[in-house]
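Apart from one protein chain that is not included, each protein chain of the complex appears where it belongs.
As written, the chains take the letters A and B, and residue 1 is the first residue of each chain.
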Amino acid sequence: MRLKGLALVATLLSGTSALAQEPLDIVFTVHSGASNTFWQAVQKGFEDGCTKLAANCQMVYVQTDGSVQEQVANMEAAIARNPDALLTSIVDNNAFDDVIKRARDAGIIVIASNVDDLEGAAGNARQAFIGQGFVPAGYSLAQAQWKNMPAEGDLHILVGVSAPGQNWSEQRALGVTNFLDEQIAANPDRKITYEKIDSGTDLATVGDRVGAYLSANPNTNAYFDTGFWHAAVGRVLADRGVEPGKVLLGGFDLVPEVLEQMKAGYVQVQVDQQPYMQGFMPVMQVYLAKTVGLAPADIDTGQGIVTPDMVDAIMELSAKGLR
Amino acid sequence: MTDPIIQVKDLHKWYSGVHALKGVSLDINRGEALGLVGDNGAGKSTLINILSGLHRPDQGQILMDGRPVDIRNPKDAMGLGIETIYQYNSMVPIMSIARNLFIGREPLKFSLGGLGWLDLKRMREDSVAAIADVDLHLRSPDALVGELSGGQRQGVAIARAMHFRSKVMILDEPTNHLSVKETNKVIGFVRGLRDQGVTAIFISHNMHHVFACCDRVVAMALGQVVLDKRIGDTSIEEVQDVL
Partner (left out) sequence: MRRLLKLALQKPELAATLLLLLMVLFFQVRSGGVFLDYNNLRGILGFLPEMALVAIGVTLLMIAGEFDLSVGSVFALSPMTMAVLMVAGWSFWPAFLVALLACVVVGLLNGWLTIWFDIPSFITTLGMMFMARSMTVVVSGGFPPRLDFELIPEHLFVAYVGPGEMFRASFLWLVAIAVIVGMLLSRTNFGNWVRATGGFLPAAQAMGIPTHRVKLACFVICSVLAGLAGIIQVLRLGSPLPSLGMGYELQAVSAAVIGGTSLSGGIGSIIGGIIGATLIRVIDNGMVMSQIDGTWFQFAVGALTIFAVVGNAWLRKRGRAMKVETDPK
């Protein structure tokens, strides 16, 4: 027994997967198309993790952004190969239950990443979730931005739901509006209002739509986007000669455009869900599960709020695809 | 009198395995109106398509004015003076008469490498003149061909062929879908071609029309010529018996 234990530890310390005779086979299915920049960081984390373990890894995107059916089909194809593990985002509460159960029955490790079933661990058979809680993230974003809003007087806020009906967008918006609702209740003497619009997932379209809204509602104090497309709004404000900070902007995910706008002062807060971690950590957990039998555990990759003073350091890492 | 403008020697053509033309030889004499008859599948369309440049023969030779020619495409055919009035494919209905008249051979004000600026004025003027020449009176050269009756469309096609000084005019079933009045016009027109020194090949399955305006009749069946006689030397019944 002691010898076996020593052997295990030795293997772990040497950092190779010598115990596993063949390389680990891991598939990662996602609900997004390959052209979404955010996922490039996840993929880098995933691939870096796999390289460290000399594992056999494949990331599978869908053709139609957000298509649940396509993702389920991809998962079916993936488990047909009988990999060691299936990593996946879970953007629907029911559609994946069956395929995940079958994967678990076949002995495949299943870990959820990036988006989780709304019912959490009770929703399906996935063993852990590594990612960001969207509702808490939205809440934190609004909370952070609240500090920048005028302390007195009426407030009007616009919330842009990038993809109405899609889990990730709706939940982030919900988090934001939850916080706003609390503020409305806590400040009965002030007129605080907010509105939600379908803002879109195309930079030019979002810029145009929010621009139109701002023209119609010049008293708008802040705009929240459920993605990174508020970067275009920064451009629009600059074009109109509006000074940075007059209309507060905040959103999700660190992409270079947003960082630029933060430097310029148009974007004040941004939520980072540390996508690199969402790709890297699940791989490590698979390794630990396979070699030492450790049960995968949930990891909250963070509601890291990014502010302008952190931008330079992040930009370097962003260029390397790490953040 | 037998001065062949076109000679076809031993023409063979296969279409997806079918031997459509089996060694067809024919002389077409200058200034005569030749009637080409036969059932569907006899090979008359194939022969015509080869002369028009739409298809190329697999074997055989074509001579024009005594010289062997290679008709590779419709442009070559038109260059040799062979104009075809197709049964269905002559005109683009959504374009105007003027544009259809000059389609593919537009008069250009200036050009570079085959592309150039349309001389719209000339197109319009020449269209009016060309249409009047065939005794057709239409509203305006800007009217869309799609708005014209079948007979009027034929008229425009004929006007086009005349305008470009065809030496040989091939008319593919020109009297189909025409009214009695329009049919007579076409028959009279074909007769008149002789006076203008134009050779005509008139394809039809209507024997009466053929006998009304042609000098000679050639009947085809199953890819071969089965009868070749002057109109005066034969009768409708004889031709129908052969087919």
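Please note the rule applied: a contact is a pair of C-beta atoms (placed from the backbone, for glycine too) under 8 Å apart; a residue touches a chain by one contact, two chains touch by 3 or more.
Because the structure is predicted, anything quoted here is derived from the model rather than measured.
K.L.:
Where the complex has a chain not shown, which of A:36, A:71 or A:268 is the residue touching it?
P.N.:
Selected residue, touching the omitted chain: A:36.
K.L.:
Taking the entire complex into account, which one of A:106, A:204, A:297 or A:313 touches the absent chain?
P.N.:
The missing chain is touched by A:204.
K.L.:
Touching the left-out chain: which of A:81, A:191 or A:240?
P.N.:
Among A:81, A:191 or A:240, only A:240 touches the chain that is not shown.
K.L.:
Which residues does chain A use to touch the chain missing from this display?
P.N.:
Its contact residues with the unshown chain are 33-37, 40, 43-44, 63, 65, 161, 164-165, 195-198, 201-205, 207-216, 231-232, 235-236, 239-240, 255-257, 260, 318-319, 321.
K.L.:
Quickly run down the residues of chain B that touch the omitted chain.
P.N.:
52-54, 73-75, 78, 84, 86, 88-95, 99, 102-106, 108, 111, 115-118, 120, 137-139
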